[in-house]
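Of the protein chains in this complex, all but one are displayed in their positions.
Letters A, B and C mark the chains as written, and numbering starts fresh at 1 in each.
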Amino acid sequence: MRFRSFAVVCVTLIVCVVSTLGYAAPVRKKVAIKAGKVITIAGPEIQDGVILVEDGIIKAVDKNVEIPWDAEVIEAKDRVVMPGFVLAHTSNGLDAQNENVPEVPFLSTFDSIDPVSPFFEDSLRDGVVAMLVLPGNNTLLGGTGTVVRPYGRTVETMLIKRYSGLKISLAPPVQQTLRYMDGRYSYQSTASVSRMGQMQRFRRYMAELKDYLEQYEQRKKDAKEQEKSFDEEIDPRKQPMIDLSNGKLTAFIYCGIAADVPKAIEIQETHNFNTALVLGTDGYKAADLISKKKMPVILDPQLVVWETNEETYAEEMKVAPAIFYKAGVKFAFQTDTSEYGRRYLWYQAATAVRYGVDRAEALKSITLYPAQFIGIDNRFGSIESGKEASLVFLTGDPLDAQTWVDKVMIGGEIVYEKAKDVRLKKLLEKPKPEEGQQTSQDKNTD
Amino acid sequence: MVSCKHIFILLSLFLLSTVTAGSAAENIAIRAGNILTISGGVIENGIILVEDGKIKALGQEVVVPDGARVIDAKDKYVVPGLVDAQSRLYVIDGELNESRAVAPELDILDAVDPFIKERQEVLAQGVTAVCVAPGNRGLLGGLGAILKLSGGKTAKDIVLRTNVAVKGAIGISRSNQSSSLTRLENYSSIREALLETQTYMQQKRKYDQELAEYEKKKAEKKEQAKTDDQQADKGDTTSRAAKDKPTRPAKPRTNPTYEILARVLGKEIPLQIEAHRVDDILNALRLADEFDLRLILDKCTEGYKVADQIARRKVPVIAGPISTSFLDTPALEYRNHDTRNAAILSKKGVKVALGVAGRDGASSKFIALAAAMAVANGMDRHAALRAITLTPAEIFGVADRIGSLEVGKDADVVIFNRHPLDAFSQVEMVLIEGKIVYERK
Amino acid sequence: MSGSDAVTERKLLLTILSLSLCAAPVMAGAGQQTLVIKAGKVWPITGSAITNGLVVIENGKITAVGANLAIPEGAKILEMPDKHIMPGLIDGHCHLGLSLDVFAEIEETVSAVTPDMQILDAFNPLAADVTKALRSGVTTVLLAPGYKNPIAAQMAVVKLPGGKKDAGVINRSAGVKFSLGNEALMSDRRPTSRPGLIAQVREELNKAGQYQEGKFDPRAEILKRAIQGQLPVHIYCNAVDEILAAIIIIDEYKLKAVIVGAREADEIAEMLAERNIPLIYMPTLLLSNDKDLKRVGRIAAAGVKVAFASYAPRTNLSDLRTSAIIAAKYGLAPELALKGLTINAAEILGIAQRLGSIEPGKDADLVILSGDPLELTSGVEMVIINGDIVYQKEQK
Partner (left out) sequence: MRGCVIRLIFLSAQLLAACTLCGQEKTVAIRAGEILTISGAPIKSGIILIQNGRITDIGTEIAVPQDASVIDASDAVVMPGLVDAGALPPVRGDLNEQSSEMTPALRISTALDPKSRVLKRIVQTGCTTLYIAPGGANLIAGLGVIIKPVGKTAAEMVIKDDAALKIVMGSDSTQGNRIPWYEPPTTFYYRRPTTTMAVAWMLRKSFFDAKQYIASHEKEDPNMEIIAAALQGKIPIRVAVRRAIDIRTALRIANEYGLSLILDECTEGYKVAEEIAKKNAPVVLGPFYYYPRTSSQYEEGREVNWNNAGILAKAGVRVAIASNSQEGPRFAATQDESIDLLTAAAFAVRHGMAPAEALKSITLTPAEILGVADRVGSLEKGKDADILILSGNPLAATTRIKRVILKGETVYQD
């Protein structure tokens, strides 16, 4: 009994610490959200549910939770509240996505994330509350990633989890990656390296790493024998790959084309990394292969690929999420900032549903699954007591094109409100003619 | 609900796989009009018994066990699966070469795309295995492999043997600009690489010795230490000071390039050199003499001019393309190409395998045609057929598995309705490892 | 090219020349006296095959073909009991002898419209590939310019130079070559786009239509003959849209046209059939997918007259037959494959009255093969042009 209370205290303490780490939240703050509809992901959807938040942590979610007297109540009767979206893989928000040396596992995106990058602002606007920022697809061992909130003035305040995920790219670095179009590969500008080279370099690196560790152990032993003190440290540049080998990190292996998937699996088997696959447009070809290995998959932003049927000359739609869903593979989406619909996670999920993916699964694939893939599902991805209160308030059904993100709550704090979104206003409303005149007058006066 | 769906799917997948496995295990007996065993002449009205993927028995009086599926090929020709020794099937375009000139450690298997569409078409022409090798843009381009055309989603599933040869090239013109200097450069830099390998090996040996020495010393020291301690107990401390610690020798960095080339020098892996012109061919032969390695001559366009020398060295040749028509644009080094090349070489007693060396993966389907064209240009009929079955298998060291119809070999069997070299012969059925992978409608 | 190459080059050339010369005494005689060939099988193409047939040749012409004919006295008799004999093959489209080496210089891209050029002016009968060509079994070829000009040069039909050097030219201006393929688009010369290409061809043809005699415009003059149907037009096009464009232009200007290349013609074969536009099909050796290889069979089945081309040196002249055989293997009727190599080609090139079959009165251009003409395994044993033995496989 006493012990439990002690434990609770500990937990709350830890939580406080954690939450204060992330952003400045006043301690012991209670918030109650009265939502028209709560999509918990964890359980069934709740009509007119109440979410009780304490210190940024969800305490309870149910139809009738009695609300403490000192709780601030947020009325959201006409809103749909669901866990904030999670983006499992992106290389945006960095000044440059790739180092031009093939093997740089020791780099970290933490040092390169630019908090003022419009990408983060957009992500927040689009309801994303957590994302894994990894190096780009053009480096063999690109470096380690960082899980951040798209909110905060410094990378420290944005930070959720430093040093998580290591990017491996089996595709050779090229200007235009080998893409699958018209049922065949179009390969505009080949780089000077080939897939053979990539794999060979990878093997070489692992062999040398093994060599290094053996010798290191050897030296340690010698020192012990010779009663010397041994203060040599492991080479920090090698640390990430070592952590990968002993399971501290997850390998995000980019497979530019389907043919890279078997190789990724080979790597996984030989070194047993815990692996997530970042697929190219034609990754669906390897669906059953992946389903056998039960690997998590992060799909290419372009979900629908056209393929020409050799016999009938018919143009056939291949829809990756539908195929992976049938194969029983868990998948998450990427977004493509330049693209029309593809820039929204909800739109990707809607596309999946359009082509036959179960709605619940689709919603999971933009919340819970990505959270699992990047190892933050203990705090993100669903509305359950004990998880962080990072929620989105939607004006309607999440998969409806007419739905907007009305509010975004991160850790119990409302950090975005559409009503106060100046940029969005400018993008949607007609400019006042006076503005133009004003500026011209100013010019004249100068 | 979702999870149970998953389970169901997995279950069905599992069942599917078991089913296919079952079909592989099934015993098959082929009653054949004529069996061209390649290795042992023609058997008329014979029976081939296939059991779990291997040829169990073949001959005229073979008892067919009950339960075996009997395939009737009374008026048909049964031959071992054809092999294209110069194929690009499965290999992704633009992935044939690495920019580095000397990179023998590259493995073509890493450039293989198991999801290609062409496989079925090539299979339908009786081809059951292909040899793929890196391109000729690098001096030492990498390791080749033998792939089977059995379906499979990973390179591992389709590969028959890896590291069959290190692909090299001498005197390949860049953008049809050829100069004798570049040829010289090619030849000498390959030679350099081999010489460096030798020194590398020496270093490694040296290290091993030193290491052994060090271990010995260390052991001695231990002994001494013990005695010292005893002396110390006696209270004399002189010898303890005179203790010089042996130092562990530094381990030389392992270099994959040289590791592979070492295996080449050790005759474990043959060196397959693409050479077209006489001087290049002679250079290649000189390399073989100097380093005493297992040489395979690739393309060998002007081989007919120096057939005797090649024959004397007993160097196998993968002649091809039989006609420059198979190439996209015949490069400079094909200028003196002669369709009679293969014929002349084999007449002179050179071990000749034929390849299509076509413009893309699907071209491998023309291997039988290529052999027929070789016959038209004077090659012996049987030699030509051997050159697309057993000979390549021998050259690449897989003759124990494929290349001929013998007891114990893989049941890679093709049933033609006419002699395979007849232009209009049709493939009726193809078996790979006892599994029926193609059947004509 | 480096020195040693030049040497070998010359060597080879000499050997082949000498080879043909060593045959010279034979033919010196052959010119006057009658020659009788007894072959295991005679393929007249126009008729059915004759086993153990005879072909009688008198001063360069075939005078009689049949199973049992009276052999004129004093006739020289060639006994070939196990050989097959067929008319010399005709290559519908090639670039032979247009340069000293295998890489032909066949493009005149400075101007896009050059109908007044004549390809024959660039033909070098002593080029290595020509001298080699004899052993391919091809006796007559259509020499064509390249593919980069919407309206290229006038093509020529020549017999391969054998015994007598000037045996060659049959028709110096056998037609004008058009190219509506994307090959004709260049980034630095008009046209750069397909609509531009078609517009330009129309423009030129219109100009020719309005051309009056007298004022000097060689291009318009040639094209006018084409419009009036005196000069056939060979239009190079492969994809469906290219062929459709060609058909539109053919209809519009009532051209006497031949489609060259025609890879995807099967998809609109009936349109070609109803206009009876013949086509010279691209070398099937340049194709590799079954989808493409099966096309030519369908085209012929739709009733389109098909001949074959080697595009030499793009593919070997000796692979003209290979291409036909592959076509047959993938669904073309065998007899049509044979016709495509001989009589159909002759008809399309307008030389059928002299060539393309073994009939009395036709030129004695014959090929003697070691086996069935549609077997890849059968090689060329002997080639006869105008009754002269111009190539004979050297016996070892």
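Convention: a residue touches a chain if its C-beta (ideal position, glycine included) is under 8 Å from a C-beta of that chain, and two chains touch if they have at least 3 such contacts.
Predicted model, so just to flag it, every value in this text is computed and none were measured.
Visitor: Let's see if you follow the contact definition: name the visible chains touching the chain that is missing.
Guide: In the entire complex, chains touched by the missing one are A, C.
Visitor: With respect to the chain omitted from the figure, which of A:D211, A:E316 or A:E417 is a touching residue?
Guide: Missing-chain contact among the listed residues: A:E316.
Visitor: Tell me which of C:V113, C:V169 or C:L185 is the one touching the absent chain.
Guide: The single option touching the absent chain is C:L185.
Visitor: If I consider the whole complex, including the chain that's not displayed, which of C:V169, C:V240 or C:A302 touches that chain?
Guide: Only one listed residue reaches the unshown chain, and that is C:V240.
Visitor: Out of C:A64, C:V169 or C:I268, which touches the unshown chain?
Guide: Of all options in C:A64, C:V169 or C:I268, contact with the hidden chain holds for C:I268.
Visitor: In the full complex, which residues of chain C touch the absent chain?
Guide: So the residues of chain C touching the missing chain come out as 182, 185, 187-199, 239-241, 244-245, 248, 264, 267-268, 271.
Visitor: At which residues does chain A meet the chain that is not included here?
Guide: 118, 181-182, 302, 305-306, 308-309, 311-317, 337-341, 343, 347, 350-351, 353-355, 399-402, 404, 427-431
Everything below uses one rule, namely that only the chains that are shown with their structure count from here on.
Visitor: Among the chains here, which has the CA centroid at the largest distance from chain C's centroid?
Guide: In terms of C-alpha centroids, the chain at the greatest distance from chain C is A.
Visitor: Measuring from CA centroids, which chain ends up nearest the centre of the complete protein set?
Guide: So the chain nearest the centre of the shown protein is B.
Visitor: Provide the C-alpha centroid distance between chain B and chain C, rounded to the nearest whole angstrom.
Guide: 41
Visitor: Centre to centre, by mean C-alpha position, how many angstrom separate chain A and chain B?
Guide: 43
Visitor: Check each residue of chain A and list the ones that touch at least two other chains.
Guide: Within chain A, residues 310 contact more than one other chain.
Visitor: Of all residues in chain B, which touch chain A in the complex?
Guide: The touching residues are 2, 5-6, 9-10, 13, 92-100, 103, 105-108, 110-115, 117, 134, 142, 153-156, 218, 245, 248, 251, 253-254, 256.
Visitor: Please name which positions on chain C make contact with chain B in the complex.
Guide: Interface residues on chain C, with respect to chain B: 1-2, 4-5, 8-9, 12, 101-103, 283, 285-286, 288-290, 313-316, 318-319, 322, 325-326, 328-329, 334, 370, 374-379.
Visitor: Going by the contact rule at the top, pick out the chain B residues touching chain C in the complex.
Guide: Spelled out, the residues of chain B in touch with chain C are 118, 121, 124, 176, 178-180, 277-279, 305, 323-326, 329-330, 332, 334-336, 339, 358-360, 362-363, 365-366, 369, 372-373, 375-378, 381, 421-424.
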